[in-house]
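Missing here: one protein chain of the complex. Every other protein chain is in place.
Presenting chain A:
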Amino acid sequence: MTPILEFRDLSKVFFKGEQRVHALAHVTAEVEEGELLAIVGPSGCGKSTLLNLSAGLMEPGTGEVLYRGQPLTRVNTQVSYVTQKDNLLPWRIVEDNVALPLELGAHAKLSKDDRRERIARYIELVGLTGFEKHYPSELSGGMRKRAQLARSLVYEPDVLLMDEPFGALDAQLKLVLQAELLRMWEGTGKTLVFVTHDLAEAITIADRVIVMSSRPGRIRAIEHIDLPRPRDVFGIRFVPGFGDYFERLWSALREDIHQGQEV
């Protein structure tokens, strides 16, 4: 089966003023349809860049990104993207933010009733019922993430890209949202690419973890996580296999974190 997303020898350079930043170097990887892939790496190693490339928002320097076997030449509207920054439209209430994708492109064909039903269903799925009429500025950080998630799911894309979605949340809330994300994802057959700098989070939720090196980002290790599903995010770190995965991946990650500190 062709992988749903494929990175072929990707490299990317940015200009920051006069300085060149080598963000990615020879990244080759595949994302299988239906898997939950976590990408872990020190900050600044090009994780967001990789997602931006997958969404077709920028062009690779060298190499190519394939979606269902076809090279990406423009914005990839088959995926949905929860970016690192909060990006709900601040002038729209929750309900209208969630409705946004259904006003655009091919999704706009949905009938009014279907649309209303879907919006309500996904708002309920992420646990925001009762907050439909609130503006983003009236929500907590966790609730804004939930709203973003509802907005990304409402048009039922095949692939969901998430960039450090729970990075800014406190430890307890993070676990709660991980659990909810798994509950929503398990059994849907959708593909989820989840970027994080938290190794434990990656092992907790993913089928497969990719560890990236510090800048320029390369792939340092790939590991299948064969822990049973459905997973209990609160208890999984005490499951026997968890520690082994953690140690192996941590040793791959560690070298770079020390390097990063010297720079």
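Convention: a residue touches a chain if its C-beta (ideal position, glycine included) is under 8 Å from a C-beta of that chain, and two chains touch if they have at least 3 such contacts; residues count from 1.
Here is the rule we use: contacts and distances are computed from a predicted model.
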> So which of "Cytochrome ubiquinol oxidase subunit I", "Tryptophan synthase beta chain", "Acyl-CoA dehydrogenase" or "ABC transporter permease" is the UniProt name of the chain that got left out?
Replying inline: "ABC transporter permease"
> Which listed residue (A:R8, A:H26, A:H107 or A:R248) would be found touching the missing chain in the intact complex?
Replying inline: A:H107
> So which of A:P71, A:P90 or A:G141 would be touching the chain we can't see?
Replying inline: A:P90
> From the list A:L10, A:A23, A:V40 or A:V79, which touches the chain that is not on show?
Replying inline: A:V79
> Of A:L10, A:A55 or A:L128, which sits in contact with the chain we cannot see?
Replying inline: A:A55
> So that we can see where the missing chain sits, which residues of chain A does it touch?
Replying inline: 52, 55-57, 75-77, 79-81, 83, 85, 87, 89-93, 100-101, 103-107, 135-138, 155
